[in-house]
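Only one structure is covered here, and it is reproduced in the block below.
Every protein chain of the complex appears in place save one, which is left out.
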Amino acid sequence: MSRVFDELTNFARARSLFILHYCTGCGAIELPPVMTSRFDMERLGVSPMVTPRQADILLVTGYVSIKTLKRVMLTYEQMGSPKYVIGICSCTVNGGMYWQSYATAKRLDEYMPVDLYIAGCMPRPEAVISGLRELMKKIEQGEANSWKEYYRNYDYYLGNQQHLFGDQWQTPVDVIGEAEHYGLVGDGTRGEHTALLEQVQHPLKPLEMRL
Amino acid sequence: MNMDAFTPWLDALCGRIDGMVVACSDLAQRRSRIDLPSEELTTLLEAAKGEMGFVHLSAISCVDWIEEGEFELVYHLWSYEQNQLLSIHIRVARDLGRFQSVYDLYRPAGFFERDIHEMYGLYFEGAPDMEKFILTEWNGPPPMRKDFDSEAFVGETFDWQQYNPEWLQEIVAAGGGVVVPPTEQRFSQRKKVDGPDWSGDHPQAKRGQE
Amino acid sequence: MSDYNDEGSLLRPLRALSFLGRPAVTEPLEPRLAAEGYRGFHLNEHAECVGCSSCQKICDNAAITMVEVPELPNDEAKGIRNLRPAVDYGRCCWCALCVDICPTGSLSLSKEYVHTCTQEEIDSYFMLPNETGMHGTFYGKGWQKTETSDLLDLQRQEMGERPAELRVDNFDEIVDGFTPEQAMAEASRCVQCGMCHDACPTGMDAPEYIRSIYEGDLEQAVRWIYQSNPFSHVCGRVCTHRCEDACSIGVRGTPLAIRWLKRYAMDGVSHQRIQEITQEQRAAESTGHTVAVVGAGPAGLTTAWDLARKGHKVVVYESRQQPGGMPRYGIPEYRLPYEMLDRDIETITAMGVEIRCGEEVGKQVTMEQLQQEYDAVVLAIGLHLGRSTRIPGSDHAHVRSAVELLRQVTEEGTIEVPEEVVVIGGGNVAMDIARTVARLQRQQWGGVKTVVTALEAEENFLADPAEIREAAEEGVTICPSRGPQECVVEAGQLQSLRTWGVCSIFDQQGRFAPHYDEGDEQCHPAGMVIEAIGQMSNADQLLGDMLTERLEWDRGRLQVCENGRTSETWLWAAGDCVNGPDVVHAVADGHRVATSIDEVLRGALKHA
Amino acid sequence: MRAENYQQINHPPSHAFELNFGPNHPGIEGNYALQVQVEGDTVVQARADGGYLHRGFEKLMEQRLWIQNIALVPRICVPDPSPMEVCYSMAVEQIAGIEVPERAQWIRVMQLELSRIAAHLFTFGGHAATTGMYSPMFWGVADRDLILDLFEEFTGGRIYSIYNLPGGVRRELPEGFLQRVTDTLDYIESRLPDYDDLFFKNRVFIKRAKGVGVTEQAMALEYGVTGPNLRAAGLPFDVRRDDPYLVYEQLEFEVPTEEAGDAWARTLVRRSELIESIRIVRQVVAALPDIGGPLRTPIPNPLAWRVPAGESYARVESSKGELAYYVVSDGSEKPWRVHVRGPSSMHAVQVLEELVKGGRIEDVAQTMFSLDACPPEVDR
Partner (left out) sequence: MMLSELLLELVLMPLVAFLVGLMMVLWMRRLGARIQRRVGPPLLQPLYDVIKLFGKETQISHGILHDIGIVMAMGGYIAAETLLPVPGMDGIAAYGGIITLTYLMMIPSLGLALGVGQCANPNGSIGISRALTAMLAYDIPFVIVVFGVAYHAGSANLIEIIDAQQQAGVRGWGIFEMPLLAIAGLITLQGSLGKQPFEVYVAPAEIATGPMVEMGGKYLGGLFVMQAFQFYTTAVLYTALFLGGAESWTALLLKSFLVLTIPLSLAYLFPRYRIEDLVRLLWKWPVMIGLLGVAFVL
């Protein structure tokens, strides 16, 4: 019975995907065509959503500057599981054409687990659509579980974040608590970086998350 | 518009302002360049704005001449009346690190000066807002300075993908493999070669030994 | 035009309701075929690509890695490497500059543009473009190089030379040399692939000195040149430029004039300054070893130069009155002014090399003496005897060998030539003698009646195409595909050369066995027939019988190991007498031998 | 999941509170932020916060060869990339003293104007969407896509054309291309009445847009407003006409203006500009077949090309306003300095802060979109 239920949810999940409408980089310019009449992603049940709480897919559209990456991390942690991360454009994979820039983060997978990459600089709408369909296939088969990796290897991701944002880095989300809640505590959940986080963690003042 | 008045005005201005040099003035191309001692800047700007209608500050560009130890500031002014662009070049000592703002005369200077401050570390006195804008999360030195090496910073801070696809494994197994990684052939980063190495053996001989 | 004060209407938007009944503009879900000229994933014709890595250089995204593919051909002489570009799509920005700069035109972009992968498959972002495409399906070529988009300058700078009518009656140098602008433009064409370096027998750092020339730093260029070649003036003029055959620009265009650039760099720096520069590399102290070199040609002097540089004492024995060997006695002055050769030799002697001219080994001094006096001896005697066709009548006194004749011209300044001359042979020596004779004929007879006959068809001539063209311009008649049969002698007077047309030169096994069309017979009237069909050496007298016996020989050539050492431990051999005639090979050989001797001597030092 | 797992954030007990517009907010164009102090529905203070799209272009360009930068520049303004590459090329050409063949100049004009049409169609949609009307966005983006199809065909890329090189353009136009340009323009013109019905004559929209974000001419001049935004304030200035480049002098076009300087006036100016651009492209299409000659003045091997020492200030009229490149060469293979003066660096910062102040929350997004501010241009 629960398997049937799981399959039903996966089936529905694959067919109803809300993309977070967050234009992190230049690839965002090919999203309006994807959303609008010419390529109409609503055909696939994909629609844009404006806040992380509502969204299922975090579409990282190209390079993320370090400043943006902080916000992307906040956003990612606020999204409800199961959540999927798609990295589009070259820049999310290996720095892209900005690989020698001091301002951008180079590899998205160091900071959050990624479900799918779409190649291109920037990928055409058709490529984005193909990517979405690929992701839908994976979700339906229950293979898109990167969000669990974030809990299981939180220490690794947090370490990379601390490396970039400084030791004082913290977010309002208690990831370890969530990991326990989901029963996803793994060997990599806790480690030296989470220990550091516990040391520096302090109650957030109003609107401090504005950064 | 009074197109003919521009050149005489420029000439007259040279007499009024010490050290002002009209480096070139091409009316057909609508571009003129003025070199100026930095302390005369305000005088010139006031004259340009008040007398010739140079109300539009198109941009302030900063150039880091590190070997001369100077920042060059270029004020690009446009006159909607004359349809002429005036580029005013001044030099500021790099070590000093401060200069006076022209915000009072030109509001757009607010953005440009703020930008130059965070990118070059040149502080403008009298500007309303010198807070960081773009680089709020940046702790390093002003990145546009020539002595900041972006690539070195990147090399220290980030890791790259270590691809090892199947086709490469096959090639390696057959005796080939990566020979020239991309960073070795960066033509943009070519240092001027110091010259041949005289001391060793002749390269031909070396190759024979390989 | 819209009016700002128009309040608009609440009802007009309702017209858009008509779209409820109109069709959608949505495209089907499957990806469309991209436009012609689309910039999708890379394609690379592996058969055309030569692995020059220009694509890698133009890509500042550092997206291209050169990967060695062992199964592909690798031929340095032809300028083909088995390297192929692999593209990192985590870096690429699809600007197609790599396509536009590709010297061979093998790179292009396809119309394929969809690639997705999961984190585990991230390796698929790094791929080796081939002819089909990223996923094995060919979607058609998109962006390809066109004439407009080509970023390379395929046309060589025209080298100025004096017109035929001005040069035919004198031995002044023909080419003008590059002007600075030309040299700059020519140097700028270089993509620094280093194919020339790999193809050059002596491994000259051509990319580096071309770069230095482009940067306007001729002294640096000279430094680079002297790194590997003390005969820089000579090679800047008469080198057989293997480098240019390998040049990747030459795949689609005319290769860089690397030889002329070297000439430009050498001429651009004063002789004195060159000597100062070369002294930079002289070893500070002497090793105390002594080496004798027999023959002051390129090979011998290069060996001497290298050894002297490293602090050994070198003495060169030269049988003739002047040093230089073949470049002096075999190459006519209109190609290589002797002044330039003298400069090179001066530079070498300035390094401390002692040249004893007129001391012929075997006469004034014997090999045994050398063996005892010196720690090592180098044999670099060259090939100074002409081969003969041995056809009937070739023993006539007016049937001469080209090398001897050229030597005579150098030594005597001029010789008497008959009104009609026939040259047998299609190589550079044949052209040299033909053009020399043509000049002399012009001086002595006022007109040119020189005929060159060769077995080969014109396109297969061994001589440089430029040489053939210039010879023709100067009035030399070229008769290709003629096989010499007889030097017709009547009443003791040489009358003519009788030739047959050639059907084929080699038999089916590729052996030399010319086949003639006997019906196609011609007689070329000749007061002199000059044979220029190859050279050989004669070392018997020089070496002495004992030594000749002890050494190993193969078809008249001395057998040496790869380092130039003979079966005698104290004796090395270098140059044409080992390798056959080629100046730059001789230089390379000199380096190799010098390195070997230096190692042996130093080893001895260590052991002692 | 319960809230206990989250750290509580207590808000200050005040009727004035802060709202963050962006960086993740549908009312913000691109990745940009505006911190807004609100009392009731009124904005009392606004502070722009950029840098989310900062890539350090100017630094990168100092590290790359002259030609390599061509791939970099279009990325500076994503919605309207063509002026970037043309302007950079022009600046380099000026320093190097390269004449651009006439045919290339005409093609560049076509490219610029097509890009302007595409950018304006995009902006209309974005502007409409900020007021809750999404259909024009769906239409506009879909129609813009037809222009992108044209770009794909003649430049090889939909968005980033990378079609210009210093000295000219990279490729010949494909066969029959001009006809397809005409067809597409015909189509877009035939769509204009639909847009008028739905959008430009929509009473509710006009009501929303009028009086929002007013830049009076004096204020516009003081704040360095340029482009359509300046023309909407009544100053008929257009770089194409008054500081002409390429072959704009040979083309006939109007410089439309409006007096009011509000969001609606800006929209109207853009609409007129769209029509003018179509007119310009038609002139180019008519003229191009008769203009022969090469497409590019050859430049030396890009791996070794050294632009002589010098400087130049090239300006073009982008869809957003006055775009300028200040390029300094020290005679080496790489630029010594490239300064990009994006029009949005004015519009999105000081002008936006000023216009939003005193306005209403619901007009913040509209103000930004009506200014057509482009954050990547600010951040570079």
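Going by the order they are written in, the chains are A, B, C and D; count residues from 1 in each one.
Note that a contact is a pair of C-beta atoms (placed from the backbone, for glycine too) under 8 Å apart; a residue touches a chain by one contact, two chains touch by 3 or more.
Just so we're clear, the structure is a prediction, and the values are computed from it rather than from any experiment.
Enquirer: Given that one chain is not shown, what are the shown chains it touches?
Expert: Counting the whole assembly, the omitted chain is in touch with A, C, D.
Enquirer: Taking the full complex into account, find the residue in D:Asn31, D:Gln63 or D:Thr131 that is in contact with the omitted chain.
Expert: Hidden-chain contact among the options goes to D:Thr131.
Enquirer: If the hidden chain were put back, which of D:Asp41, D:Glu99 or D:Glu259 would touch it?
Expert: Residue touching the absent chain, from the options given: D:Asp41.
Enquirer: Identify the residues of chain C touching the omitted chain, counting contacts across the whole complex.
Expert: Residues of chain C in touch with the missing chain: 13-14, 16-17, 19-20, 22-26.
Enquirer: Just the residue numbers, please: which parts of chain A touch the chain that's not shown?
Expert: 8-9, 11-13, 15-16, 36-38, 40, 42-43, 45, 50-51, 53-54, 56, 79-82, 178, 182
Enquirer: For the chain that got dropped from the picture, name the residues of chain D it touches.
Expert: 1-3, 6, 9, 11, 17-19, 25-27, 38, 41, 128-135, 138-139, 142, 198, 202, 204-205, 207-208, 360-362, 364-366
The working rule: only the chains that are shown with their structure count from here on.
Enquirer: Among the remaining chains, which ones contact both chain A and chain B?
Expert: C, D
Enquirer: If you average the Cα atoms per chain, which one ends up farthest from chain D?
Expert: C
Enquirer: Is the number of contacting C-beta pairs greater for C-D or for A-C?
Expert: Spelling it out, more C-beta pairs touch across C-D than across the other pair.
Enquirer: Average the C-alpha coordinates of each chain, average all protein C-alpha coordinates together, and give the chain whose average is closest to the overall one.
Expert: B
Enquirer: Could you put a whole-Å number on the gap between the CA centroids of chain A and chain C?
Expert: Here chain A and chain C have centroids separated by 58 Å.
Enquirer: Taking the mean of the C-alpha atoms as each chain's centre, how many Å separate chain B from chain C?
Expert: 45
Enquirer: Give me the residue numbers in chain C that touch at least two other chains, ranges are fine.
Expert: As it turns out, chain C has residues touching two or more other chains at 25, 34, 57-63, 88, 90-91, 93-94, 122, 125, 192, 211.
Enquirer: In chain D, what residues contact two or more other chains?
Expert: 51, 54, 56, 59-60, 63-65, 68, 71, 142, 160, 303, 379
Enquirer: So in the complex, the part of chain C that touches chain D is made up of which residues?
Expert: Touching chain D: residues 1-2, 4, 6-10, 12-13, 15-16, 25, 34-39, 54, 57-61, 93-97, 100-101, 109, 142-143, 146, 148-149, 151-153, 185, 187-192, 211, 214 of chain C.
Enquirer: Considering only the defined contacts, which chain D positions touch chain B in the complex?
Expert: My answer: residues 48-51, 54, 56, 58-60, 62-65, 68, 221-224, 226, 235, 237, 242-243, 303, 311, 313, 315, 322, 324, 326, 328, 333-334, 336-337, 339, 341, 345-346, 349-350, 378-379.
Enquirer: In the complex, go through chain B and note every residue touching chain A.
Expert: So the residues of chain B in touch with chain A come to 135-140, 143, 148, 150-151, 153-154, 157-161.
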